[in-house]
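Inspection log for the structure reproduced underneath, given as structure tokens.
All protein chains of the complex are present and in place, except for one that has been dropped.
Labels run A and B following the written order; every chain starts at residue 1.
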Amino acid sequence: MTDIPMADVRIDTAVLSTGPKISTSGGGSLRADGVTAWFGKHCIIAGVDMDMPAGSVTSIIGPSGCGKSTFLRTLNRMHELVPSAAMAGEVRLDGVDIYGAGSRPALMRLRIGMVFQKPNPFPTMSIGENVLSGLKLAGIPCRDKAEMTERCLNKAGLWAEVKDRLGAPAGALSGGQQQRLCIARSLAVSPRVLLMDEPCSALDPSSTKRIEETIREISSQVTVVIVTHNMQQAARVSDYTAFFLADKGEPGRIVEFGPTGEIFNAPNDPRTEDYIHGRFG
Amino acid sequence: MSDLGLLVETARPLPQPRVITPGLTTGDKVFRFLAAAAAASVLAILGLVALFLVLEAEPALKVSGLKFLTTFEWNPDGTPAHFGIAALIYGTAMIAFIALVVALPVAVGSALFVNEYAPVRLGRPLVALLDLLAAVPSLIYGMWGLYYLQPHLQGTSRWLTDHLGFIPFFHTTRPVFGSSMFIAGIVVGLMVLPIVASVTREVLSQAPRGVCEAALALGGSRWGMIRSVILPFGRSGIVGAAMLGLGRALGETIAIALILAFNFKITTQILAPGGGSVAGLIANNFGEAGEAQRHALVAAGLALFVITLIVNTVARIIVNRTSKGKMED
Partner (left out) sequence: MNALPAAALPQPRKVRRNLRELAERPLMILALVGVAMAAIFAITPLSGMVGWALCTYVGFVVADAFDIYRTDGPVVAKDRIATVLVATAGLCTVVPLVLIVVYVVSKGLGGITRSFFTETLESVGPADPATVGGAKHAIIGTVEQVGLATLLATPLGLMTAVHLTQSRGRLARVTRVLVDAMSGIPSIVAGLFIYTMWIVRFHEGFSGLAAAMALSVLMLPTVARTAEEVIKLVPNGLRESSLALGAPEWKTTTRIILPAARSGLVTATVLGVSRIAGETAPLLMTAFGSDAVNTNPWHGPQSALPLFAFQRVRNAIPTQIARGWAGALVLIVLVLALFTLARAAAARGRKVLR
């Protein structure tokens, strides 16, 4: 389903320039329009416009503190959970503003799932319960629980490792397994979009590889937006890449956004080029 | 096993650590000694409490023997003297139980309200008010309970008997209400509410935030997050908080002495006058007590001391363990 060879960790121009795929899948299209976010008086990001087409993988790169994570959190209304947080602009899921009057945050988060930097399975639940926890939380009935558990764990590439101990506590898994469990948990509610906030930064290289495989597999069914510090990872998994940058004391802004191949091989902005080649950040 | 170790060096014995003299001045030594002595005084006071209570309770315990724990009557001055704390312990436990039934749901609710629902501007003053409630003296709770709450609960008590009388606790033989374990329990419940609430708040605030966010990010409602993350995490801490409240409730004295009409029967009729309480009885009878009765009262106090000490220590251990649990996350 994907035309990027897995083993290739270098940035391969020929492969990347095959361009973004056109979606015919189950993912939703997400569009940010002039997104600006504050914590108290402090403006974190300003005027971010971004189009994340259905079924694509978009990566967001940039140095620390440029507002990548904050931007991601505005995309499923997690941002407003911080008491002093404010935002402006629009985020459209399949054309509908998720901040619109009458839209419920919980419902939006159900459609736009999120995986966090640190794996955070529910410690008091078993592995199987964790997978189904989203359905239970949202009150979605599930007819065949065993089938659902297996399907989601399979998608997250964890089934083979845990199928014999679904009743074991989730805390007993390794960090990489926990993160894949969190992905499985997010997939169980069939989100339209899955946001990932540096999902591999706390993991070892082999777990990272498994999760990258998972991302590519699920991208046919769900639109993925991933924040990462690892530029190779962005090049490997994404169709589009956005480069964020914040000047000192200024809010973070989007410097360049386009097909991943273009951003990595022929960036328009000199700052993008400098960052990609490790000259700063 | 580790072939890496072999590569580096063949085992050369590690040197013994040197002894470093702390080089304390005389002032340091004196100061350290004073601080340690102060700490030891806590130990000494607890030991002395036990010692003197035992010494003074001994004559009474000799008279009654083990029956002290099983006798219902309280007649230490009679011949033969016949007394024990069975009914009192029952009453104490019943009042404490009612108190917890009143206090625990409100405490957990208010803890959740302050932690998860209320904006900071509302939560802070609420916490301050709750602490203030804890500072109100027991005597004032008792007077308020006796003069304000008791008349106002007449109707409620009557209604409970009339409509829920089939539940044994709400059955009342004679329609007389007041001076009951029910009212004493409610007042004591209000008194222990602040401590249960503040410990619960402390414990629940340590639920791992990342997991809470994950529950919300899955599309869970706030209540769903509380049910699936916060309450399971804080369960044992809430138990500990409840036990701390229980310890306070068991030792509550003046409010109960003012409200309760003492009798020495075990009854499930909590709405009717009557009931017992170890601490309340001591406060009530001490002034007019003769020699024999005083020994008996001290013996009752000793029992109370032992019970509250056990309950409190176990509660603290549970609470502290929950607080430590957060670091493993």
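One rule holds for everything that comes next: a residue touches a chain if its C-beta (ideal position, glycine included) is under 8 Å from a C-beta of that chain, and two chains touch if they have at least 3 such contacts.
This structure is a prediction, so every number in the text was calculated from the model and none was measured.
Engineer: From the list A:49, A:80, A:161 or A:273, which touches the chain that is not on show?
Structural biologist: The one listed residue touching the chain not shown is A:80.
Engineer: Using the touch rule from the top, list residues of chain B that touch the missing partner.
Structural biologist: Touch with the absent chain occurs at residues 24-25, 27-28, 30-32, 34-43, 45-46, 48-49, 52-53, 55-56, 105-110, 112-114, 116-118, 126, 128-133, 135-141, 143-144, 146-148, 155-156, 159, 190, 193-194, 197, 221-224, 226, 244, 247-248, 250-254, 257-258, 279, 282-283, 286-287, 297-298, 301, 304-305, 308-309, 311-313, 316.
Engineer: Contact with the hidden chain only, please: which chain A residues?
Structural biologist: That gives, for chain A, the contact residues 34, 36, 38, 43, 46-47, 77, 80, 86-89, 99, 104, 106, 137-139, 247, 250-251, 253, 255.
To be clear about the criterion, only the chains that are shown with their structure count from here on.
Engineer: Could you please state the distance in Å, as a whole number, between where the Cα atoms of chain A are centred and where those of chain B are centred?
Structural biologist: 48
Engineer: Within their complex, state which residues of chain A touch chain B.
Structural biologist: Residues 76, 78, 81, 83, 106-107, 109-111, 113-114, 116, 118, 120-125, 133-134, 136-138, 182, 185-186, 189.
Engineer: Could you please specify the touching residues of chain B with respect to chain A in the complex?
Structural biologist: On the chain B side, the touching residues are 119-120, 208, 210-211, 213-221, 224-225, 228-229, 232-233, 329.
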